[in-house]
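Missing here: one protein chain of the complex. Every other protein chain is in place.
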Amino acid sequence: MKPRHKRIALILAGLAILAIAATLVLNAFQSNLVFFFSPTQVAAGEAPKGRSFRIGGMVREGSLQRQADGVTLRFVVTDTDKDMTVAYKGILPDLFREGKGVVAQGKLGDDGVFAATEVLAKHDENYMPPEAAKAVGDAHERAAANQASAQAAARTLKQ
Amino acid sequence: MNRFLWPLIGFVVLVALLAVGLNLNPRDVPSPLVGQPAPLFALPRLDAPEKEFSPQDMLGKPWLLNVWASWCVSCRQEHPVLVELAKRQTVPLIGLNYKEVRGDGGIDIDKLAPGNEKKMVIARAAEWLGKHGNPYTLSVLDMDGRVGIDYGVYGVPETYVIDRAGIIRMKHTGPITPEVFAGKILPLLAELSK
């Protein structure tokens, strides 16, 4: 083979590897991107059915319940606007605490219960995971907007 | 085109991306409450638990609301800044003692009798202020964190700047550093006090 052909062959081989890699990446991306939704978005039906996603918010105080087997749990995640029941089987992380931020990954069941495969609460003691904080923040934004429009309505009525 | 330039071009794109990413501070969650009236509440005072305090008492002057707890590590970090602020006596600084007992991982709330929680909150909060200095005009007790939820408290400490008309003008999440204090809070207060 002439050097020129060799070079072309090598470049083609490199391109083939890249193409295979790109296919792998795209394939894996399609199925493994985990999107984040807040309980309100889930309540509005924005979350996909039958696909894994993450939810975040605060664990409602007093909502943690254990089944008889001791490791099947239910708790409520709230963004202060909408609540969502999460079912999880396993050991909770050390920093899981009622009233603190949490992020859970899993699928939404037909009964509206979020079946979590993973519960994350690994941020530091004083802060919520950013996703959880965002969910709560968005809920406040809506509450504030509602309040503002109610006030506007009240003013209009007074005049 | 020099093919050896491609690594450089790829790198420039990457840096641009990182620069944008850097501007998204994960803790900088914009507060929807800024520009809104501060949520009302009536909570017992730490110094006189039989009396209650309400944001309405503060109408007519700008003031600061600082969320703290004795179990909060970052609160200790920002505390000297608050003490310094109190020395200047520019504006009233109201402390919102947030889930003093319930927020503490080391204490199990279910083990406490309901009456005991308040006693314990007062004892712990007072001891902490005694040890580290009390910069607050007064502190109120948000034992179950309900007011904290109204204010959208993500974590402790947090600080709100509230104007004469009772509108929240700024929210700072995390400890107040001297830079934040001098660069953001003081100018805003100066403007509000005009």
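A and B label the chains in the order they appear, each numbered from 1.
The rule is short, and it goes like this: a contact is a pair of C-beta atoms (placed from the backbone, for glycine too) under 8 Å apart; a residue touches a chain by one contact, two chains touch by 3 or more.
Convention: contacts and distances are computed from a predicted model.
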{"item": "Name per UniProt, for the chain absent here [options: \"Tripartite tricarboxylate transporter TctB family protein\", \"Putative hemin import ATP-binding protein HrtA\", \"Heme lyase CcmF/NrfE family subunit\" or \"Sarcosine oxidase\"]", "value": "\"Heme lyase CcmF/NrfE family subunit\""}
{"item": "Sole contact to the chain not displayed, among A:Arg54, A:Lys82 or A:Lys100", "value": "A:Arg54"}
{"item": "Residue numbers in chain A that touch the chain omitted from display", "value": "1, 3, 6, 9-10, 13-14, 17-18, 20-21, 24-25, 27-29, 31-36, 54, 66, 69-71, 89-92, 94-95, 105, 122-125, 129-131, 134"}
{"item": "Missing-partner contacts on chain B, residue numbers", "value": "2, 4-5, 7-8, 11-12, 14-15, 17-27, 71, 73, 76-77, 80, 104-106, 108, 110-111, 131"}
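Everything that follows uses one rule, which is that only the chains that are shown with their structure count from here on.
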{"item": "Rounded Å distance, chain A centre to chain B centre (Cα mean)", "value": "26"}
{"item": "Chain A-facing residues of chain B, complex", "value": "26-27, 29-33, 36, 72-74, 99, 102-103, 105, 144-145, 149, 152, 154-157, 174"}
{"item": "Touch list for chain A against partner chain B, complex", "value": "61, 80, 97, 99, 101, 125-128, 130, 133-134, 136-138, 140-145, 147-148"}
